[in-house]
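Since the structure comes first, as structure tokens, the remarks are kept for the end.
With one protein chain withheld, the remaining protein chains of the complex are depicted in position.
Showing subunit A:
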Amino acid sequence: MSALSKDQIKTLEQSRQRLIQLTHSLASLITSLNQGDPLPPWTSLQSQATIISNNLLTISAHLSDNRDLLSNIVAYPDASYPSRVPANNVALEQVLRTKLDPRVEDWVARGRHTGAADYGLVGTGLGEEVLSELWDWAPVEANQEARRRNWGGNFTLEERENGVQNVVTGLRKVLEDDDDEEEDSEEGEGEADEMEIVGVRRRSGAGAGLEFDIAAANPAAVAASSKVVVPVVPLDEVLRFMTTGVMPGQR
């Protein structure tokens, strides 16, 4: 068994460094998710995700570049390794494992499965026709789905039916199930901050295209806004009349 060359050691060292970077960025994402209450803004989450994805890319490139070397080298304990200290044994055992950790094996299996599925698709892809059909179908279907939901709550209807307490939110703070208030406010004429759901349906008659109808805003609000009348006499004039009896505009 020959000793490793300088280049090979450098490659190993690089892999180690990059893996460390990856674990660091993963750890920072996890801490920000755990400690941010409320959750950190999506911009920061997204930038962290980008960093992690870049890390993964470099690691993947690095690993495949040095595939020959990395698949051929094996670890073995040096005689000088202080294996009698029990704390060191853990690391030793990790290094000497020939099979993957069962958990990791699962991940790998899942990854391979997904990869295989994607790989299978790459060749075939979707035909133009199928794609346009999909695009035709999607907005209407998504809209119908959206209309079925009760927007503005912490839980979906299914979650509520199955019992809110069973939902794994992954959040530390306890979400309130504000179902009752919600129903009340819906009976009262809608809220200003409620999201408007845009109705989409196929335009009847000729041609392609969709019709959008904005859900009518709260009719009471519309009526009120039409009644808005700006006072014609400024406040100063009113006060002046109250003080000295000078009619507005007579000054």
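Here is the rule we use: a contact is a pair of C-beta atoms (placed from the backbone, for glycine too) under 8 Å apart; a residue touches a chain by one contact, two chains touch by 3 or more; residues count from 1.
Heads up, the rule we're going with is that contacts and distances are computed from a predicted model.
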Listed names "Mediator of RNA polymerase II transcription subunit 18", "Anaphase-promoting complex subunit 11", "Histone acetyltransferase ESA1" or "serine C-palmitoyltransferase", matching UniProt entry of the absent chain: "Mediator of RNA polymerase II transcription subunit 18"
Touch criterion as defined above, residue of A:A75, A:A109 or A:L239 at the omitted chain: A:L239
Where the unshown chain meets subunit A, residue by residue: 224, 227-245, 248
